[in-house]
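One structure below.
Every protein chain but one is kept in place in this view of the complex.
Coming up: subunit A.
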């Protein structure tokens, strides 16, 4: 067969611009300091299907070649004579190769033959030629750091005279063997070692529980003709089911909590139960008591569901994909999005239509220039890879990415956080049944739909439940195929509407083991015939087939009578469907291969046998102090002078602000300018524009709006369809900085941030009046460092857990205060990266992702000023709360006064705003967050050429008024004719600040003195040319020849 291997090379015709080659040359210079000279990029397709010379040539020229752009070379590696080095980038065996599969598809069409799709016949590769002769080590570095990832790609490189080809040949090796793993006589340390060696991620107590279970059931197993010892597959299933990722053991644990400052102690009966489930149950009780019965499904399915109207449900899910994104940013992010998409798709019966995506990303400083740890990827590379993964994952699925956030903090440099959210709409009834219910009866068939199974993603569930280190397994990496999933998605939408599917679930972490294991709890058991599972290539052991996390797969429960029609639809839509077993009611998960038992597990033990953890938490307030600040009037300029608390801070301040006095003094205007250009505030336009944020044609408030397309918005608004004006607002609240001062206030603040963003665009709080039907649906996502105390490996574990407890307490208080329910969520408990004896742990982080009903999207409100002479107001109150602010960050300070949420006052204000919006009194509204009032005022001018003149009231010091990040505040503008009604309505809650001006000038005065005077064009320029857009780059026409 080797003799039939043929190669097609596509080269750009002379004179055609080689943008990719040029970008590689530029990036090599910029990021790696390598001078490559010119780079020529070419595409290779290796064909392992028997074709004649003529067929090969015609296929290449008619199907692959663009006659305007390309030349074709057959069975050679053609290049210009001046090139000296080459790099070949191929894929490792079994890695998703959509391009190769597409070419194969085209070959099938061209030959008019049904090509055997079970085998990969065409392999895509890239072949680069470099003008300079580079040493082997440099070529390898260029390959591994710019052109691919060694966990996914195979590279060949060297002098051009010696080009080596590589084509993956997956499979072979393992046979369908199932081994026994004796536990009976193992010592404690042997049990722990076994768990570690096999990546079970189970602790000693859990391993003992498994061992004891097997000892106890030995007679029963013997009677059934089964070995006494567990099989490898059984232990893998238990490890997956009991993984932190799937079982949330730490959120279920008993916590002994101690406040070291007061000496008080109490016990918490599980974080999830105490602070999330019970809190939502109480909210639901209040909602129902007031005629609001829209909360349909919470916590019990892949996504939460609320009722939009009598016909439809809104389904909402946000998850994280942190560990995979740390080792392969592109693959991690794309599988994160596609995987999260499958949650709403497979809620209830399944077949929801996806409406939008949202993403929140936390990265280390992309301009980091220190030394990286072993196998730690540079934050810039993680940023770019994740961004690209989101681009492809969203755009290629046709799901708009309507908003998001990016947070930078050095502590995300080991493990980034990648939060993916998806909203979807589902009819209340599907073929006459309640769409949100999952029903399965014994004898219903188990159908696997979508992609095939390979070794990719084995151990994802257990792997994400441990910290990352330099030996993290390559098999945990998966690459998504948006096109495969799009086909499966289109199929699900149709099949569920035709009543062909009883219920569905997605294959995510834990693969079939997880999806079938969970579905089987509905009927009470299942029989799985693993030999029927279609594989990408041979050579997988039974347990590998069962726990593999190969992407784009769904498990469906189908009534036997519906099978024929379902399979026919699958053939029509080219979605692979395989009958792999049936549900039972005998209480066992029974997995077989060719009739032999591979695993037979008692479902009760599997799902409820995990021992409950007992954890310790101990809180003590961090030492913190406020720096001294002095305001100096230097002629017409106002200066803010900060006395740093330590020499180190002085150095940071001096460095950030090019200032070397004992006091660091900066003019107020300069502070604003620098804030606008700072990493956490600056424009994300270069990222946003590469996401399709308006496919489906329903996005009403996009991330950037206004005549300039550069006014940032608080929440996205999307209408549900083209027949009504109903829609949904989407927001994200995340404030990790404040956690350094107090995790409670950080969590409360993040919750409030998400609420006020929705209120800013015109959303109303729920339950304000009887049966108002204003649904809210919130996902909580906790991402924390390892919070389990260990005297040697995690000495501050108790404090970390105490922070988590406090975050949960704030969540409970916030849901109760606003009567806003949680509907789903996730916790990621081991966000640490360890290498070379160093541990980088994320700061305790929580993201609240909120959605709320918008009655009529035409009356929503954007953040940008609309017209000159409109009056500018501050809504809400400012406090002396500079602690953790971006302002302090500029000076290298943390401060002490963390912003607090006054829930009662906030709720009162939000209620007033809803009423004011009913009367259309507000013309623009922007919530105050990072950078406080000054930044919000500046941003509101970015949509058009307007300016503003503002007089700050007496009272608080100018730096507090301008830069404090006190919560629950807005900048709003009001038409002159509405001023009386507006002021009467808001009373003391509104502070008149000034007026929108037709000139592009922002002027802020305090006590008659100008404190800020700046051109809004200059401010927008600073914001637009901040570090994010510089790193991702603007889309200028490729810098053209600038590189040479």
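One rule holds for everything that comes next: a contact is a pair of C-beta atoms (placed from the backbone, for glycine too) under 8 Å apart; a residue touches a chain by one contact, two chains touch by 3 or more; residues count from 1.
We take it that contacts and distances are computed from a predicted model.
Not shown: a single chain whose UniProt protein name, out of "Phosphoribosylformylglycinamidine synthase subunit PurQ", "NADH-quinone oxidoreductase subunit H", "4Fe-4S dicluster domain-containing protein" or "Sulfate ABC transporter ATP-binding protein", is "Phosphoribosylformylglycinamidine synthase subunit PurQ". Across the entire complex, the residue among A:199, A:705 or A:928 in touch with the chain not shown is A:705.
Only one of the listed residues, A:50, A:67 or A:182, touches the absent chain: A:67. Among A:857, A:871 or A:962, only A:857 touches the chain that is left out of the view. For the chain left out of this panel, the touching residue among A:52, A:112, A:161 or A:369 is A:112. The hidden chain makes contact, of the residues A:146, A:260, A:483 or A:631, with A:483. The omitted chain makes contact with just one of the residues A:391, A:409 or A:786: A:391.
Even with one chain removed from view, subunit A keeps its contact list with that chain: residues 17, 19-20, 23, 62-64, 66-69, 98-99, 101-103, 105-106, 109-110, 112, 124, 391, 395-398, 481-483, 486-487, 490, 572-574, 688-700, 702, 704-707, 709, 719, 722, 857-858, 860-862, 864, 866-867, 923-924, 943-944, 1035-1038.
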